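Apart from one protein chain that is not included, each protein chain of the complex appears where it belongs.
A, B and C label the chains in the order they appear, each numbered from 1.
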């Protein structure tokens, strides 16, 4: 075992998969010599050459489409969006080509789109978005969002080996801020499986991405107040691990869904609706959503802090729920 | 009062608004001399000339972006997508430019994007999509979806006069299939207000678009079995009329949410989550969603019929709920 | 470039097969016997036949919706195509898709996504794969004149040119995009001028001459195959029907149609065969009989084939299904 950052976990996953399988390659803006805007691909172009770590023209739709075509003939491309926000320019290729190829005519499209997403970095509306909502209603895509270095590595490997288009949401706030241990040997974290980030008995917090850490912070505060939280880290957002969700509901009977994404039409809505539909009798209170308000991500420090759910917001939601 | 089709209601709204306000104009593919793929703009180019009913090159992002720019300098453009499905190509302009202009820097962007959407026409994955899910998690947009000629006209007028970007989902299956009465005089249907399509006492069906008619059909069958349905036609999808939703829940205590859109991450998830969050104590059973399965829209008649929610699906969901 | 007699006859065969198949589809459409609409390449078949026939077995085609010739040449049978039109289980996509929305990797054909020009970047990606792997394969991607106005046209062309990828871009310039004439689509005379923006060589060919299209495509493939990079080929033609069969195309001047009728690609080829002693009427009639029989069999096959089951629509979303997927 060794301790590495979230960023290095992503890099290692790519490095190892590229070494293992020559059909894996990376393309995007400035991923080559420069090593990517966040330096996630640093060093890989030296190792694998400019055709496997390929700088593209500034054209998200073009290079995402190209990844799709390469995948159709047997490659396993990893597309890097410079910021997740720019994935909007590739929306059509992802939604209408990648997502529908296999269903429509049997064309498997094993691409991974790495999307550095999320706020807390004073990036404003165009460099902070959570983009899972763009794709959450699109059958045919898979969406993952790791919260630890371990999952970042294992989920990226699983995504690369998966035969479907996977949107890999890497939270850029976590890149260098978190570290945890990963095995020396090869492993994958299967797509479609949530994990219990913290076992608990009184209330469940269902979340993913950077918010897992916010939930953990809240759980510490609540522990002092005698409230035991179970934290479910979804890891895969599409499709959701319904079994894991239902299990925790059946255990604690009280649920808070937490995400950084804006509230309306977010992942939390689906989680809440599923629980309502299938675990209604197990609920001892409403499913409360803690999420960003329905606005673009504001720039200034004060507004952004108010925008992004904080530990204290989770605490007060849970306290409200416990009083129910 | 006069009886007109859903299609004519849309045309009349445009015609009257163009006559009333010279800043209103239409742009899109084949909207001019040809009158649009569905003939919704037929005759308008004769009346208002080729610069106010403007044929564009085949470029959804280009002409949607152009609409945004025209709106910023005081015009009120109506963009016609030839099929709603092609709005995917304009996703970036809508999500990153139109939706965020006002919040970011105060630029009001009064555009209407007409999106002929929905299935039941053997159009397959690219000519049948419900696209509200593309935009449902995007703060700054408004989304409306009329189910009657009356609302089609009134909501389109309201959308044109609104100062924000509105995605106007017109269900192409309804174009020539439904007719109802509209006043001779000018009227609008306000954005953000649902309506009660049928008053009832036992169970609420919350829906919109073509599914309102499916719900009505189901309510007839259920009436014979002694079950009284209340049908809420949302009309505006973003933002939702929470008051109307909560009122019906408080009245019937049992809810089915129905939509043609695929289930996961659909509007129904949000409706269910809102009810759970704010009306938990009023619920006598789970909120059940009746929606299309999570696949692209299949082409063949058999599969498409199974894909699109039918009256019988609503009936069985309600019967299940009544037994709860 | 020399072309063998047997290739000429094959070109003729596919031209006829495409023509008769789409003519039959048109009739069936008007009889209400197929499911959905009917878009055909009527009068412009030489394009897909020419560029499709010039491909080699391991090459790939990324077609658009007026490329019936390509589907047939690559080996997707008339039977499966007809069944596709009928919405049958035996259709190319098992009923998941309709009409020309066909793709089959077994025959090196990428699916056509309706969104025009989307296949330009997608094709570019396949070419990139060939280049990365050092394979001597090429891909041909096609779109219409209208499709060249889309951003994906630009992004695909540019990327392919920057990296000198083995792809040939075909454009079916049939003077209209639905009702929109060229002059409202672009402010240039020839679509080929678009290629200048990418430093990409281009050619303009008579899109009604299958042999000319074939030769131009073959030449461009050879260049691409040998590391010379992409070419853009504009095939000039005229759309002879409406955009689809429900469109009477009143917006098209009669004279234009009259003029182009004389240049029909089938007639053109027959005349060429006669003048150059490639084949006589009898031989051509023989080919035509074969084609007719094939279409009849295809229709019978389609008619007799079963419809898909409603629940088939739930299958095939993912290539890697989720472990113990919880269907709830």
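Here is the rule we use: contacts are C-beta pairs under 8 Å (C-beta built on N, C-alpha and C of every residue); 3 or more make two chains touch, one makes a residue touch a chain.
Source: prediction; values computed, not measured.
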Omitted chain's touching partners, listed by label: A, B, C
Candidates B:191, B:267 or B:321 - the one touching the absent chain: B:191
Among B:119, B:140, B:285 or B:309, the residue in touch with the chain that has been omitted: B:140
Residue of C:152, C:245 or C:312 touching the missing chain in the full complex: C:152
Touching residues on subunit C - with respect to the absent chain: 149-155, 158, 161-162, 164, 183-189, 193-200
Hidden partner interface residues of subunit A, rising order: 29-30, 32-34, 37, 55-62, 82, 85-86, 88-89, 121-127, 293-296, 298-307
Positions on subunit B contacted by the hidden chain, ascending: 25, 27, 51-52, 54, 56-57, 59, 61-75, 77, 92-93, 96-97, 100-110, 139-140, 142, 162-164, 190-193, 239, 242-243, 274, 278
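The criterion applied here is as follows: only the chains that are shown with their structure count from here on.
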Far-end chain from subunit B, centres as C-alpha averages: C
Chain centre separation (subunit A, subunit C; CA means) in Å: 40
Centroid spacing, where centroids are CA-atom means, of subunit A and subunit B in whole angstrom: 30
Intercentroid distance (Cα basis), subunit C paired with subunit B, Å: 35
Multi-partner residues of subunit B (at least 2 other chains): 85, 88-89, 124-126, 294-296
Shared interface positions of subunit C, touching two or more other chains: 93, 96-97, 101, 113-115, 151, 317
